[in-house]
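With one protein chain removed, the remaining protein chains of the complex are shown where they sit.
As written, the chain order gives the labels A, B and C, with residue 1 at the start of each chain.
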Amino acid sequence: ATNGGAKSGSGGSAASLTLVTPSPPTVLDIAHGFNTPSTLVQFAILDTPVTLGEDGSIKPSLAESFTEPKPGTYVFKLRPGVRFSDGTPVTAEDVAYSLERHLDPELASQAASTVITVKKVEVTAPDQVTVELKSPNPTFLANAALIWQIVPKKLAEANPQTLGTPEVPTLGTGPYKVTAFTVDGVTLERNDQYWGPKATLDRVKVTAIGEPEAMRLAVSSGSVDGTTLIPPQEARKWEGMKGVDVRFYPGNAIAFLSLNVKDKYLRDVHVRRAIAHAVNRTAVQQLAVGGKAAPARTILPQPQLKALYGEQYEQVVAGLPDYPYDLAAAKAELAKSAYPDGFTLTVPYASDDKRVDALQAVAADLGKIGIKVDLKPLPPDAARAQRMRHQDLTMGLSELSYGTPDPGEVLPDLLGEVAAQPQGFNFAQYTTPEMEAKINTMLGLTGKARQDAVTEIITLAAEEQPYIPLYYAQYGVALNEKFVHSIGPWTVNAIGAIKVR
Amino acid sequence: MTADLPAGLPADPSDELPPGVLLSVRGLGVGLGGRPIVDGVDLTVGAGETVGLVGESGSGKSLTARAVAGLLPPGLTATGSIRLAAPAGRPGPPVELAGAPERVLRKIRGRRIGLLMQDPFAMLNPLLTAGAHLAETLPRPARGEVTQRLAEVGITDPDVARRYPFQLSGGMRQRVAIAAALAGDPELLIADEPTTALDATIQHEIMQLLARIQAARGMAVLLITHDLRVAFELCDRVQVMYAGRVLETGSAKALATGPSHPYTLGLINALPAVERTAVRLEGIPGSVPRAADVAGQCAFAERCAQRRDDCLTARPPLRPAGAGRLTACLHEVVPRPVASAPEGPAAAAREPSAQPLLLVEGLRKQYGTAVALAGVDLRIEPGERLGLVGESGSGKTTLARCLLGLTEPSGGRITFQPPGTPRHRVVQCVFQDPSTSLNPAMPVGATLAEASGRAAPGERRPPGELLELVGLPAAYATLRPHRLSGGEKQRVAIARALAVRPELLICDEPTASLDVSVQAHILELLRTVSAELGTALLFVTHDLAVVRQITDRIVVLLHGRVVESGPTAAVLDSPDHDYTRRLVASVPPAPALTGRDACTS
Amino acid sequence: MRAVLRKGWGPSVAVLALLALITLAGPWLAPYDPGAHDVDLGAVGPSAQHLLGTDNLGRDVLSRLLAGTRTALIGPVLIALGTTLLGTTLGLLAGYRRGWLDAVLMRLTDLMFALPGLLILIVVVGVAGGSYATAVLALIVLGAPADIRVIRSLALSQRELAYVDAARTLGLSGRRIMFRHLLPNLGPTVTANLLLSFVFALIALSGLSFLGIGLPAGTPDWGLMIAENRTILDLNPWAAVAPTLLITITAVAATILGDRVFERLSA
Partner (left out) sequence: MVFARVATRRLGAVVVLLLVLSVLTYGLLALAPGGPEQALLGERASTPETRAAIRLQYHLDEPFPVRYWYWLSGALGGDFGNSVYFRQPVLSVIGERLPVTTTLAGFAIVLTLAVGIPAGLAAGLRRGSAIDRGVTFGTLVSLAFPPFGIALILLYTFGVALRWLPIYGSDQVANYVLPAIALALGQAAVVVRQTRAAALDVGGQDYVTFARARGLSRLRVWGSYSLRNAALPVMTVAGLLAAANLTGAVFVEQAFSLPGLGSLLVQAVNQKDIPLVQALVLLGGAVVIAVNLLVDLLYMVIDPRVRHGAAA
């Protein structure tokens, strides 16, 4: 594709695609580039032993097959004859090292916390790698599908901190290989060494346009072919563009307001319920993601609910305690609390947070029931660091997205005891022995028992309201009509899901 | 020599100029948006003739000159006729310059009419060498003649051509400018006060140089000056301007000895002479009006001692007043010869006393390696009037500033009597430039009140009284300085200095930038107040004629050293030191009115 | 246009006076509470109810503009006053007293001039908590050196004039000479500096808001309104265009006034 030349369209060969991202890919190694633009490219060039199927199920990929001989131990049989894009064969050592490296604190891998349960990774045969977990973990395989990117051991060992930067290009076994990585973006070409079906596009370029409006204009004018990352706040403007196919799919994500139960005021459950009544979810989702969302009543992402309960998930949700938008009810709830006349809450936020409009709407509604919210902007890094340190937590708007269909990640993340420690996601600091026990039991269950255990947990969470579920965001893909795609909630390799029409 | 030209006759309607006439200006007006500044000026310059244009500041001399060169400042417009005779050797009709397109004017400028301006410091491009100025002006075939051209203006050092203006002294710059103005060999050189910014001795040299070149080339010169003595010495004919019009014209000699306009007479009377001390210096009262305000009357009437009723009813035309002379006065002029003071005991130096008011011993001042004062000894008796003369850079101002405490001396001793009095009650100063010596943001009254507050408690005088002391109405107290004329500002400055009743008043060239008639007023004022209040004067100047009028004793400074001192009359009449002699020689003689018979009727 | 330039004076004063009035009375003039939102309404163009339409949260743009006048102008006014006060005082001291103070100040301004200003501003304000007060302080410190230089060089040249010598000859104190004699004569420049600093600060602060540094979200402020409302240019362009125009008009008026005041006072 041309790089935004005045002439429109991607010109020349149609098997060439230019995708645009809101910020540039940084490092093509998940250890240091665990961010959306970077992983978009990583999944196209780096293979994983297993991957996710269209329904979210685990499927073999670089591993020909895998078994779980006993709970918490996995054996992966590698596909023979796989080569890196430079022609060197992939060994079991490469595969084992590619997972093991994330355990090394020296590497400071951004994916380290996802493999925290891994005990050891061994080459048990020339074509076999065995992973042993400290305890059984239903999310291990799903995480492995994302972060166990196969890289050459020699290269990764020699350049622990710089692998995947323009200085030390990474090598992969995926359908594409990197041919250029500059400030202008990353250029990929088809990897002819790829073991699977050959990629249909000859060339893919991924480039960044920071201004959302400029990004939209670039797509609508045909200077670029599209994006898989429509900025949610701008979603409204993307529809109805000529020659561009825009589609939204439900994300495996949940947006919520966290209420720190250790806070002087928020510790009162009536206060939390009052707030829940006072939040206008329609408004919030309108402002946060341009209405491209479904209202949420519980803290589990929609695809996970579906995966767990099947189609009857809606009934389960309907049975949960509900707090509809109702200021009178909110006032009544607040009257039951220790602070019937309201109070003032200081809410820090990152100055670059695009969801600040939604926060403002929440603040305005809370104002109406007597809770004054002071929004306090902080430099983005300071805001995030502070939040991860669980410092000055009060109320916060978060959106967490997950890669796995199993609720075994979300629930401990939001309600578990470990996650209530600094660096965990339990921003509500909500942890009780009862809840902790329920979660631990649930993790070991399967089938209907598991469903019931989860129902119990989310019911309790709904009663206590440490988190006010807000919405399930939908993610948008815009592509020039010359292309078609099959990107959905479980798509790992989005670039691989795009084809010429 | 050319006094028989039909100078200043009514405009010649025919196309031809009379033979011998190079430039003929008729009815020239210069206006600013309809308001006349120069009004109906006639001017004739013959080939090879030197014509002087004199008059007080603001009378329109420069604008007349610039109108002739077609170089009026933006916004000003010229009317009337300016005709230049066809080039010598190529007879033809004269060229009309008024309203001529820039293309025509550019051919004339430099090659037929040269213009030399007042300030040699501003006239040269700071980024070009002296040689480059010449080379770019010389006609193409003569580009190599830079050295010869510089030699013509008395610069023999070939190195000067490579120097930049900032590396040249004022005199050198003016020489380079003259060479540049003459590079195109013009037939007429307009020199607008070419020496005002220079030292007395240098002034003299430059004037002599101009006269020499003029004679050698047979070039016509229109010399603009406010110094009547210079005009009378160098010019064939002199034309007196006032408030944008011509009041009198005639041969230099005739005008000098018998002016036929009261204004000319007034100017001559105000001139101090180096040869004698006047009993009373008489300036013309009042100040120059704006041309627009006196359109229908005699412009000088307001200030004229001989005014009659008819002076105010119509504008007097220029009427012939003898051979080659014209005057715009309806009446006969009554000259009053100036009385010379006898060189009596009054002006004699006082005996040195045991208790001088000021004693300066071995005063030295250095700026880096430059020595401004190289050991000066000086004493001033109470009530004495001491003159301090010397060329530019000789250290006069430095000495004065050391006495005032404005500059820290590098060595030597300054003692005032009686010891212990704060310095500001002993010595005060009147500075050179009236335009900056008053705080523009303060009303005159506030300035005076502030000064008077510094006097000893019993001697504080209200501003009104101080103003009256220097001959200004008390109502001036409410005015801000920009409303005052130069002379008035200098009077206020004197009042401010006198407000603290100092024992010694230092005057650093207080009249250097004033017109003669205003200068006369100020000098007279200083003489009277010093006599009345018994204040001693230290009068710094480089004008020997002025120093003669006002001091008892003089000290001549050269390169930071006293080279001569003694009673004023004695030193000026028979100078000892070579430098003093040169200084005296450079002062043009003052005109001596011959009395009633000089005035033709 | 001709009238604005030739006279300039009248319209400029009128504009600034009007703004000053709004600054004082803004909250009472606003037809709506500038914070009152109506998300269901959302961003809509001008109508009889909302003369300049509404923003994303359904807030009345006109009311926010009026209320925002205060935030938008108080910072620049403070910066202008601070810069001018600091610059004038230090410049006068350096220029009149000379000596070590002058030497130190000159080295310091040299240093400041060698700083990449915008860069420093972003680093300081971006890092040190991003508060509005930091931005104001940083802009005062960054703006002062230019004023110090200008005032110092003027003080140096005024100091050479005879009236200062006369004041010194009268034995007046340095302070009196500086503030009673020199300062009034620097009036035109000081006033021009004041207005220039104001314009500079107005634009710099709005730029910071644009980068998301400075004021908390939701504060009615012109710069912030531009930044926030540029996403709804398609729905209600006035929400972003109106504050842009206001900034421009204010800056033009202040610049013209500065030029005119300078001309008039120094005439």
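Here is the rule we use: a residue touches a chain if its C-beta (ideal position, glycine included) is under 8 Å from a C-beta of that chain, and two chains touch if they have at least 3 such contacts.
Because the structure is a prediction, the values reported are computed rather than measured.
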Which displayed chains the unshown chain touches: A, B, C
Residue among A:E93, A:D184, A:E239 or A:E456 that touches the chain left out of view: A:D184
Options C:L78, C:L156 or C:I203, residue touching the unrepresented chain: C:I203
Options B:S24, B:T137 or B:T580, residue touching the unrepresented chain: B:T137
Touching the absent chain when the full complex is considered, from C:L29, C:L211 or C:L265: C:L211
Among B:P126, B:P141 or B:G458, residue touching the chain not depicted: B:P126
Chain B residues that touch the omitted chain in the full complex: 66, 69, 71, 73-74, 102, 106-111, 114-115, 117-119, 122-129, 136-137, 164, 166-167, 177, 180-181, 183-184
Residues from chain A at the interface with the omitted partner, ascending: 3-6, 8, 20, 24, 26-27, 32, 34-35, 105-113, 116, 161-162, 164-167, 182-184, 207-211, 213-215, 217-218, 221, 223-224, 352, 378-386, 388, 413, 419, 423-425
Contact set of chain C toward the excluded chain (per top definition): 1-2, 4-6, 110-111, 113-120, 122-124, 126-129, 199, 203, 206-207, 210-211, 223, 226, 230, 244, 247-252, 255-256
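By definition in this document, only the chains that are shown with their structure count from here on.
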Chain nearest the global centroid, as defined over all protein CA atoms shown: C
Furthest chain, CA centroid comparison against chain A: B
Whole-Å separation of chain centres (CA-atom averages), chain A against chain C: 44
Distance between the centres, which are taken as Cα means, of chain C and chain B, whole angstrom: 49
Geometric centre distance via CA averages, chain B-chain A, whole Å: 90
Junction residues of chain A - those touching two or more other chains: none
Of all residues in chain C, the ones touching two or more other chains: none
Interface residues, chain B side, partner chain C - complex: 401, 404-406, 422-424, 427-429, 431-433, 436-442, 450-451, 454, 493, 496-497, 500
Interfacial residue positions of chain A with respect to chain C in the complex: 212-213, 233-234, 237, 280, 282-283, 286-287, 349, 351-352, 356-357, 359-361, 363-364, 374-379, 382
Chain C to chain B touching residues, read off their complex: 161-163, 165-172, 181, 184-185, 187
